[in-house]
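Reviewing the structure listed below.
All protein chains but one are shown at their positions in the complex.
Letters A and B mark the chains as written, and numbering starts fresh at 1 in each.
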Amino acid sequence: MKSSWRRALASLGLALALAAGAHAQTTLRIGLAEDPDVLDPTLARSFVGRIVFSALCDKLFDIDEKLAIVPQLAQSYQWAPDNKALTIRLRPGVTFHDGEKLDAAAVKYSLERHKTMPGSNRRGELAPLASVDVVDPMTVRLNLSAPFSPLLAQLADRAGMIVSPKAAQAEGDKFGAHPVCAGPYKFVERIAQDRIVLERYANYWNKDAVHIDRIVYLPIPDSTVRLANLRSGQLDFIERVAPSDVAQLKGDARFKLTKITEIGYQGITINVGKSERATQNPLGRDPRVREAFELALDRDGIVQVVMDGEADVGNQWVAPTNPFYAKNVPIPKRNVERAKALLKEAGVANPSFTLMTPTTADAQRIAQVVQAMAREAGFDVKIQSTEFATSLDQADKGQFDAYVLAWSGRADPDGNIFSFDACKQPLNYAGYCKPDVDELLKRSRTTLDTNERRTLYADLAAVVLKDRPIVYLYHRHWLWAYTNKLDGLRPIPDGLVRVTGVRFK
Amino acid sequence: MTAIVELEAVADARAEAAQAARAARSGVFARLARRPAAAFGLAVIVLFVALAIAAPLVAPYDPIATSFSAVRKAPSAAHWFGTDEIGRDVLSRVIFGARASLAAGVVSVLISLSIGVPIGLFAGYAGGTIDMLISRVTDALLACPFLILAIALAAFLGPNLVNAMIAIGISATPVFVRLARGTTLAVKAEEFVLAARAIGNAPWRVAFRHVLPNIVPPLLVQATLAIAAAIIAEASLSFLGLGEQPPQPSWGSMLNTAKNYIDNAPWMALWPGLSIFLLVLSFNLVGDGLRDALDPRHA
Partner (left out) sequence: MAAYLFRRIAQIVPTLLFASILIFGLQQLLPGDPAMVLAGEERDPAVIAHLRETMHLDRPFPVRYLYWLGGVVHGDLGESLRMQQPVRKLIADKLPVTLELASIAIVIALVIGIPAGIVSAVRRGTGWDYAANLFALWGLSTPNFWLGIMLILLFSVTLGWLPASGYVSPHEDLRANLAAMIMPAFVLGNAIAAVLMRHTRSAMLQVLSSDYVRTARAKGVRERDVVLKHALRNALIPVITLGALEFGTLLSGAVLTEQVFTIPGFGKLIVDAVFNRDYAVVQGVVLFTATAYIVLNLVADVLYAVANPRLRTR
């Protein structure tokens, strides 16, 4: 009798222990707005992929809430006196998910992989990096062909992600199918267009800050559906909440909403020299017409209607809150009379042009609101909504007058302007090219002093914002919604979800 | 949805062709109007056509006039169907949107007919290698998913309403080729055609004067049903951003936008959706009515 009691108690205890064990297994389900591309830091190219990387692959550096560079896999760093070499001391005791040690050789391998792998998207970001020396097992030196101020910011993004050399050598260009990095979570599986599953890496260098066992990323492009899944409990967290849903979410105590202004921007690129088209329409031909166009726009109104107020108005490549915002060129107020006067001066009272826009909902709203506002100043804007792949092609060939285009942004201001405004750069769809602007852009890259760079950007703003190859409209808020059981989320302006420190209450 | 209508029509056509041809000669319209369902369908179509034509007179507002102070307002006395995401009157947009949907339905089917029928007639009448070749190509086209064909064509031609019509028209053509060919084969064996050939009429003359008029009824039925399918196809393409260009309204593009506000502005999705439903339903009713009216078995 007694023994059977004991047995029953023992099995009860076992059951409880199992239940407790099962309970402790926590999973964070994150709804993504897009399906990430290949999970290889060298080849990766999408914004959404960076969200997954932030749990999977640690970088040499990271950025914080105020866009300051903070060490991650690096422990400390030092610039050479001529600013042409950066010595990085690595964090000790870090291992990759396959157990290999992260040392100077691994860093050298990864950076060289970024530089030399065919199809690498990092080569451009690391262009001035000439060579990497292993100084000692835990120290590397990056030798540059010229001083390069955005380098730390680049190393705080995919270019600074270090992969396991052993795994990368074994997998070659298939590495992205089973990425092995040194982040808080390791790769488990991926079902294309469906889910990416990560699991806590037990030997992570900062494992005390990792509280959740598994993360599942689910791409759900439709924002309504994403939200519905959050509400029905299928997801714990969603990124890029539709601004129109904010009011409703705020009234729901089960969820929390956080927001932070992005480092990117939404703007309208104008063909000022990309092709013949630039000279064939008044907008591309005459800076006065572009000024009139900008004056016809009411940015506050656009943000209200297009984004339900969930964006900061702006007129530059960085938001007004950014340390590199040029205060000498403030946001112009809407002035329809002045716009009309300018058009009269330019001799075109009713300039007509086509506004090419991708078929996404945001872009379509912008186009229609801009069309309506510009009409009041006399503009005849024709909207040409173009499927994304085609719009890229046409932008590249200069087959457009104006183009609604957003940029996800980079931590360093250089990433938001150089490739757009320097002559012949790949993202310079406007076809803008001015020697003095190029000179300023180059100097801002080679100067490491922040104050000096600020002055250079103020000079740039004075020229570029008058020429208007891009009319900047606003900077979106990254909107995250998540269950109120979730704690420890830190919104960073780059919009990437940092999972360390996050826990279920 | 399209495929469904196609299959049904193709399956029926073979059997019906000959009988329908004979029945077609008298009083189809009168018989059609006597069927309450078909009459209802016809009335709705006429109403929509009238609305589309008289849109500027009927619509309470300019369909593209924005009002930034009245964004996503629920239905009210001023705006019976509410307003949309940039403050336009939904009722006015639904009324003007009838133009795009009707045009898309009718024009794309006309395109299918004008390409498909001559080819099908030719294949059926000529027979032999030509028929074999045309049939294989038709089969190949039918084996490719209809919407994928339409999407690819629309993307190729560039997104706008006219191109969407062309894309839908071309994608739906194989059905008409098959139908025209099948009915031609059936009619070809009829005595009056054999007689016309026997007395030495030129082949093209026999094909156009004797065969064509007799394959019209099943084609007409299919065309009506295909209009219904084409309206949905246009809405689908617009739903994917490949149809009517903003700010011009079409029901499909209105739905496409509305799905982003399903939670907080459901009226934006309700009305264009209902309109598509009603118009498509009406074309289906008329198509059914025509089929019955032309078919002596149901007369």
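Assume a contact is a pair of C-beta atoms (placed from the backbone, for glycine too) under 8 Å apart; a residue touches a chain by one contact, two chains touch by 3 or more.
Being a predicted model, the structure only gives us computed values, none of them experimental.
Only one residue in the set A:71, A:176, A:378 or A:398 touches the chain that does not appear here, and it is A:176. From the options B:33, B:59, B:137 or B:196, the residue with contact to the unseen chain in the full assembly is B:137. For chain B, the residues touching the chain absent from view are 1, 3-5, 7-8, 11, 136-137, 139-141, 143-149, 151-153, 155-156, 158, 228, 232, 235-236, 239-240, 255, 259, 262-263, 266, 269, 273, 276-277, 280-281, 284-285. Contact residues of chain A toward the unshown chain are 35, 37-38, 44-47, 118-121, 123-125, 173-174, 176-177, 191-194, 218-222, 224-225, 228-229, 231-232, 234-235, 387-390, 392-394, 396, 407-408, 419, 426-427.
One rule holds for everything that comes next: only the chains that are shown with their structure count from here on.
Taking each chain's centre as the mean of its C-alpha atoms, chain A lies 45 Å from chain B.
On the chain B side of its complex with chain A, the touching residues are 66, 68, 71-72, 85-87, 155, 158-159, 240-242, 245-247, 256-257, 259-265.
Across the complex, chain B is touched by residues 222-224, 227, 242, 244-245, 247-248, 301, 304-305, 359, 361, 364-365, 367-369, 371-372, 383-387, 389-390 of chain A.
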